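First up is the structure itself, then whatever we jot down about it.
Only a single protein chain was left out; the remaining protein chains are all shown in position.
Up next is chain A:
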Amino acid sequence: MAGDAKGGDELVFKPMDQFKVEPFFGSGDVAWYTISNATVWMALAVLCIFALLVLGSSKRSIVPSRIQSIAELAYGFIHKMVEDICGKEGLKYFPYIMTLFMFIVFSNFLGLIPTAFTPTSHIAVTVIMAMAVFLTVTILGFVKHGAGFLSVFWISSAPLALRPILALIEVISYFVRPVSHSIRLAGNMMAGHAVIKVFAAFAPLVLISTGIGLVVTPLSIIAITAIYALEVLVSFIQAYVFTILTCVYLKDALHPHH
């Protein structure tokens, strides 16, 4: 706990320590190949995906077991999302979008385990995923439509006089997409975990100052519980938002004409 008082007489606030990337075995510098805590929790996310989607569906039952139902639910959820937003031709990219969704959702939920590390709370991770989406969508748009892809910036339904201004805004917003796409996920995950840690730091106050601690300690524990519940919701919603935005961007590449 970050709240463990080192000196025994004061509260310790280290809300950001949980985000430190450290070697999982031993100590020292983190090189690119080092098995770090980030590596371990990413690997756990992959293992969970494997357990749910592969082991869970291994029986191929017509009447599904509980775990197979969850796997089918996840499949149907993303499959329907891709089909609804991108249309039938978008289904070719369903495995990529499913990969992103499953990885994010499992990273988020595993990160909620106390003492866990949350890969998706790191901008390094979300920026790579957002840039991958951005580059894929942009390249795909030009490959599929050539220069016609530029019509995504030219709002033909707007009055002619407004179109150049709108085009400028569209271009800016297009290039801001990977930034907002990545910061939104990392920021949400980081903020929630940090807030929980801050409340956790207040929790041992009763050990230091009994009088005010009797009020603050229960309050902070209740607050941790409440924020934790919110974080469960946020974990899913942010994975969902990241995925649905990916679908929306992909739709632009497949159908650039508004």
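Methods note: contacts are C-beta pairs under 8 Å (C-beta built on N, C-alpha and C of every residue); 3 or more make two chains touch, one makes a residue touch a chain; residues count from 1.
The rule is short, and it goes like this: contacts and distances are computed from a predicted model.
K.L.:
Mind telling me which option in "ATP synthase subunit b", "Molybdenum transport system permease", "Nodulation protein E" or "Phosphate-selective porin O/P" is what UniProt lists for the chain we can't see?
P.N.:
"ATP synthase subunit b"
K.L.:
Taking the full complex into account, find the residue in A:Ala124, A:Ala158 or A:Ile208 that is in contact with the omitted chain.
P.N.:
Looking across A:Ala124, A:Ala158 or A:Ile208, the contact with the absent chain belongs to A:Ala124.
K.L.:
Name, in rising order, the residues on chain A that touch the hidden chain in the full complex.
P.N.:
6, 10-14, 16-17, 19-21, 27, 29-34, 36, 38-39, 42-43, 45-46, 49-50, 53-54, 57, 60-62, 64, 68, 71-72, 75-76, 79, 94-96, 98-100, 102-103, 119, 121-125, 128-129, 186, 190
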